[in-house]
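Apart from one protein chain that is not included, each protein chain of the complex appears where it belongs.
On to chain A.
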C-alpha cells in the first residue's frame, strides 16, 4: 500500500497536480522530523500510528463508489491532458503516466481503454502521443494491448456503419503508428492494408466509397511507408500499382464544380491526385519525411522488447443504400514560397508530404475548436511545429480552404470571419490577411460565383470590425469595368454589405472620391401615392386614414371590399393597400412586422392561395423598396414564414421578365436561397416528425406485446389512433417533399431557360458580328458574353452546390423531366454531370 501510494504521488506530481490531502502533508512533516532527529523507535512508532489514522479516516469518509469516481476523474484528466504544455518534457510525462497507469491497469482496464479511444478519436493531432503511451503500456502488460486492439477494431466497424468516416480514418492512422510503437506486427498490418486495397478494388459500389479506402491507405503511408519499404517492399509496390491503376481510371467530372478557381496560377487539384503526387515524391525521397513527431523514438529501448500483436481480421461493413460517404474534394491552393517572407522558413511545396501533413493537422485543430474562436486562434498560433513552416501563411491557407470549401464549408462561415478577427490580434497576421485579400481581388476573375459570395460576406464583415480601413484606391480599376465583371460585382456588393452593417453616409466617409460611382443609392422608399396627380391618390388617402385610425383587420377587409363595382380589380386594390401599409411602416423592420401581423387576416383574405395575388404582393414590395435590398430580403422572408406567399411564387417573381435587370444583384440570390431553405427546412422537420412518430409507435407496440391481459378489441382500439397519426404525418411529408422537388425543378428550369436563350442570342450576335465585320463590336461582344455566361453558369452551379443533398434525392426527376427537354446543349449538361459525379 505504501509503495503504491508513493508511485502514484511521484507520477502525478510530474503533471503539476497538487495533492492537498492530509496524508501527503503529514508525510512531508514526518520527513522533516526524520531529517532533524534521525530514525529511532519512537519515530517509527509515531509513523505507524499516523498510518492507522489515515486508514480509519478513509473508511469513514469515502464509500468505495465515491473513491472510484474520483479515480476515474483523475484518470480522465491525466489522459486527456497528456501532451499539452508542461514544465517537464513530454517523454518524462509519458513515462510517468505509463507508470501511474500500470498500477491501475488491472482494476480500470476497460475505463482506460475507453478513455484512450475517445481521446484518439477526438484529438487526432495528439495521435502519436497516445500511440506512444499505448506502446509503453503494452510493453508493461501484454494483455492490455490485445484488448485495446479488439476494442479499436470494434469501434472502427461501428464508426463506419455510422458513416463517421473522419473518425474511422483516425483509428486506422492510429493502427499504423502502433506498428511503429511495436504494438502491432508489421505483417498483420500489411494484411490489413491489403484488405483496404481490396475494398478499393471492389466494383459495383459508388466511386466515393472506393475513394475513401484509397485515401485512408495513402494517408497511412507517411507513418509506416519507410518500415514497409524496408521489410515488405514487394507487397508495398504491388499495392501502389493497384492504386495507380484505380486513379487513372477514376471519373473526375466532379473537379470543375468543386474548384474555387477555374483558372489559377496554383492548380486546384483533385484531392486523391494531389495526395498521390505527394506520396510519389515521398517515395522518391525514400519515405523520409521531416514532419511527423515520432515520440516513440525516445523509448526505443523499452519498446524493442515489447511483444507485438497480430491485428485481428477486419471486415469492413458492406455498402448499403443508407451509406453516406465523404464527398470528393479539391485541394485549395493559395500561396507558394514566393509569397512568404524571405527570412522565414520555406513553405513546403504543393506536392510535398509535409504540406499535406501540416494542413491536415491544422484542419484537425480547427475541427476540434470550432466552438471557441479564441482558443482556436491561440492553438493555431501556438502550433508546436510552427517553426518548420511560415505559420501565418499556412494557417490562412487552411482557414480559407474551409471557408471556400465546396459544396459547403464544414462550419458556419461567420465562424471563420470571427476567427480571422481573433487572429488579427497578433502582430504579424494582419499584414498577411491584407496580402490575402489583395490576392483574392487579383484572382477573382476565375473564382466560382459561390465562393465570391462567401468572399463578399467575409470581407465586408472583416471591414466592419476594423473601421472600414482599406486601401480602396488600389482597387479603383474595377470602377469602369462591365457591371458583370467579377471585380466590379465584388466591390459593388462588398460596399452594399458594408452599408447594411453601417449606413449610407459612412461609405462616403471612408471611400476615396473616385469610388462615388460605386456607392449604392441611398436605401429610401419609393412611394408615388403621395403625388396628387396619381390616379389612385384618393383611395390611398382613405387607406392612410384607416391605418392611422388603427381600424381592425376585419374592418379593413370591409373597406377594401367596398370598392366592388369600381374600376379597380381585386389585385389593384390589394396592391395599393400593401403599398400604403409598407409606406406607413417604413421606419423599421419591427414596424413592418407589426403591420403585417395586425393585418394578417386582411392579407390572407385577399391573397388566399392565388398565385397572381402573391405575385402582386411581391411586385408591389419590389416597386416600393427597390433601392433597399436588405428590406426586400427581410420582408420576403417574413411573408414566407407567415405563409402569405409561398416559395414557388417567390421563384416565379424572381425570374419574371420585370426582374431581369436585377439578375446580377446579390440580394436576388439571397432571397432565392432563403425561399429554397424555407421549404427544405419544412421537409426535413416533417421527415423528422415521421421518424419520431414511428419510433413512438414501435415503443408502444413493444410495450403492448408484453401486456398479456389486454383484450384483442382493446388492442385494436389503442393502436388505431397511432396508425392514423403516422399516416397523417407521412402524407404531410410526402406533400412537402413533392413541393420541394417541383420548386427546385422550377428554379433550374428558369436558369436553364436563360442559358438556352442566351446561347441562341449568342449565335445570332455572332452571325451579325461576322456580317458587319466590326472589330470593336466583336471584341466587346466577346467580353460581354463571357461575363454574362460565366455569371449565370456560376449561379446555376450554385443551386446544385447549396442544395446538393436535396437535389441528389431528386436526380431521377431531374433527368426525366428537365434534361430531356434540353439534352441538346452540351455546355449546360456538363454542369449537371459535374454535380452527379459528387456522389457517384
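Here is the rule we go by: a residue touches a chain if its C-beta (ideal position, glycine included) is under 8 Å from a C-beta of that chain, and two chains touch if they have at least 3 such contacts; residues count from 1.
Simple rule for what comes next: contacts and distances are computed from a predicted model.
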Missing subunit (named according to UniProt) among the choices "Nuclear cap-binding protein subunit 2", "Cytoplasmic tRNA 2-thiolation protein 1", "3-methyl-2-oxobutanoate dehydrogenase (2-methylpropanoyl-transferring)" or "Mitochondrial ribonuclease P catalytic subunit": "Nuclear cap-binding protein subunit 2"
Contact partner of the left-out chain, one of A:284, A:590 or A:702: A:590
Given A:348, A:390, A:417 or A:486, the one touching the chain that is not displayed: A:417
Touch criterion as defined above, residue of A:163, A:235, A:601 or A:637 at the omitted chain: A:637
Residue, one of A:182, A:254, A:497 or A:836, that touches the chain absent here: A:497
From A:467, A:554 or A:735, residue that would touch the chain that is not displayed: A:467
Residues belonging to chain A that touch the chain removed from view: 69, 72-73, 75-76, 79-80, 108, 111, 114-115, 118-119, 122, 368-369, 371-373, 375, 412-415, 417-418, 421, 457, 461, 464-465, 467, 497, 500-503, 588-590, 593, 630-631, 634, 637
